[in-house]
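These notes concern the structure reproduced below.
Note that this complex is displayed minus one protein chain, with the remaining chains in position.
Letters A and B mark the chains as written, and numbering starts fresh at 1 in each.
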Amino acid sequence: MDNVIVYAVISLSAIGVTSAIVLYFVAQKFKVIEDPRIDVVEGTLPGANCGGCGFAGCRAFAEGIVKAGKLDDFNCPVGGNSTMAAIAKALGLEAEEKDPMIAVLRCNGNCDYAPKKLNYDGPATCAFAHNLYSGESGCPYGCLGLGDCVVSCKFDALYIDEKTGLPVVDEDKCVACGACVKACPRGIFELRLKGKKSRRIFVSCINQEKGAVAKKNCEVACIGCSKCFKVCAFDAITMENNLAYIDDEKCKLCRKCAPECPTNAIHELNFPPRKPKAEETAEVPKEPVTADSKA
Amino acid sequence: MNNLLTISGSPHVHTDESIKKIMFSVVYAMVPAMLVSVYFFGLDAVRVIGISVIACVLVEYLIQKYLIKGDVTINDGSAIVTGVLLAFNVPANLPTWIIVVGAIISIGVAKMAFGGIGKNPFNPALVGRVFLLISFPAQMTSWPLPKPLFAQTVTDTITGATPLGLLKEGQMAGKTIEQIMADPNMPDYIQRMIGFQTGSLGEMSALALFLGALFMFFRKVITWQIPISYLLSSFIFAGIFWMIDPTHYADPFFHLITGGLMLGIFYMATDMVSSPMTPKGQIVFGIGCGLLTMIIRLWGAYPEGVSFAILIMNAFAPLINKVFKPTKFGL
Partner (left out) sequence: MVLSTFKIGGVHPPENKFSSGAAIQPLPIPGRVFVPITQHLGAPAKVMVNRGDEVKTGQLLAKSSGFISANIHSPATGKVFRIEEAIDQSGYKRMAVIIDTTEDVWAEGIDTSPDIIREISMSREEIIQRINDMGIVGLGGATFPTHVKMMVPDGKHAEYLIINGVECEPYLTSDHRLMLENGEEMLIGTAILMKALGVKKAMVGIEANKPDAIGHITKLAAKFQGITVHALKVKYPQGGEKQLIKALTGKEVPSGKLPIETGCVVDNVGTAFAVYEAVQKNKPLIERVVTITGKAVKTPSNFRVRIGTPIQHLIEHAGGLPENLGKLIGGGPMMGKALVSPEAPIVKGSSGILLMPVEEARRTIVKNCIRCSRCVSVCPMGLEPYLLAQYSRLEMWENAEKERIMDCIECGSCHYICPSGRPLLDYIRLGKANVGKIIRTRGKI
């Protein structure tokens, strides 16, 4: 009986030792030599693998940036400035401070302003509905409300508001990775500067139809009247294809354009409420219920 | 016109068929076999079938409403089908609590744990049956002799062996086929066809099961691929060995109408969810089931091989789907 135990112990030990030696040599022979800085850089990254940088994942980003040797075309929107600074330190370079961005929904065609003219009966995906028809409100540029953007967001920063039927961007969670921009078949999302104190102004409409046509489908559409364009002192507004567009880098947040808009298509986020002018008896255009307002 | 127009992709018409219609067709098809079982086992049959169906439906309802907290789909009839099939696979004297355990395993483990209807890789009723067989072998293999409904003498339940059980015992004891068939407890052909034999509730009458199968076939609930291939492969396999050595192997007709083969061929193997999706794949599936059933019956330790054979082939179904594709147009 003892012999059995002795033999078992000897043979198993022999197998173990042999395997260890073989594995050691194999590991040495097939070792992949990598720049050790890649691991360091990867350590500074958030590890979300969201693709916001344009690479396949955080490891791929780290490899790319170490290979390139400079920071110029690389940006991790999730980690932001702190991460880029850490990477710069690891590589011995200087990092530029970039202004934080955020995803902005440029449509306010909710159920009240853009009433339903049709019933949609099909799979709950914007990609399919977009190919099928112009949308329940009739506006061919407007949000379909079926949530492809919500599904694409890996940071839980989007949800569809039940009352308005439009997606809402959670300002604290959004890292501007750009997934929603790609997911939306109509290109309604845009990455814009978050702005000082998180304040930003934008035209909440991308409809390029003539004003009368656009207004028929949605009360708060941009009708391309150019009133905002005329009052902007900083050349930030451009008019193209019956649509106004505010350049976020030129906009100085002076708030002159918003009250000019006859359809309330220009949204101002996170500003203090306007003081009503005492002399005017006419009603100042009220801040419309927007998808992003904190009301 | 005051309605809003509906927009959807084509097609804009739909057949009347629904899951509910399919499931209830299966239930109606099993009615002849249910009647036969009630005739032979009386109130016991009613008890077993009733408890099984109620337990299955209840388990599905409770899991869907309180555990998953999703939609309750008990009115699509699939739990009822599982309940009847589970009842068909157990002896009539099975204690009620064991039936309930079987229902919990069938519906809770084999169906709901995988995601509900359409997501189970294995036939739920068979999983329940095999679980009960392995966990409660004594209760699951004591077969009451049939006591016809209107019989004069109502005796205590006498148990006896099924024809397959007699066959396996006899073979283990070294008897020849002739000796086994001569055993007074072994019913003859006609008796076995109509149902005068022992067995689980659904195994009694091959004729009743066949009638139900015809009904399902005409209602287009089952297609010919699986039943025919299963039937032929088991028949031929048994037949080959019977021809080689008739003293030690029973003839193929014996195998066909005893045990759960008829039930398995038409009701269990044809379960849509766990069987392959392509016609060629279904034929391969049927052949595999037939071969495995016979291998277990002829040389395995268990007298009955249908349940295990079908479960093993269920495991192969995804692979079969991948390999045996339908012929594409223009290739």
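In this section, contacts are C-beta pairs under 8 Å (C-beta built on N, C-alpha and C of every residue); 3 or more make two chains touch, one makes a residue touch a chain.
Quick caveat: nothing in here was measured; it's all calculated off a predicted structure.
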| item | value |
| --- | --- |
| Residue among B:G50, B:G160, B:P279 or B:G300 touching the omitted chain | B:P279 |
| Residue touching the undisplayed chain, where the options are B:N93, B:T176 or B:T223 | B:T223 |
| Residue in contact with the excluded chain [from B:P91, B:G116, B:P227 or B:P303] | B:G116 |
| Selected from A:L71, A:A95 or A:L118 as touching the chain missing from the view | A:L118 |
| Sole residue of A:F128, A:Y159 or A:F271 that reaches the chain not shown, by the stated touch rule | A:F128 |
| On chain B, residues whose C-beta touches the chain left out of the figure | 1-3, 5-15, 17-19, 21-22, 73, 76, 115-119, 223, 272-279, 325-331 |
| Chain A, residues in touch with the chain not shown (by the definition above) | 117-119, 121-123, 125, 127-128, 131-134, 138, 140, 209 |
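By definition in this document, only the chains that are shown with their structure count from here on.
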| item | value |
| --- | --- |
| Chain B partner contacts - residues on chain A that touch it in the complex | 116-122, 128, 132-133, 136 |
| Chain B to chain A touching residues, read off their complex | 4-9 |
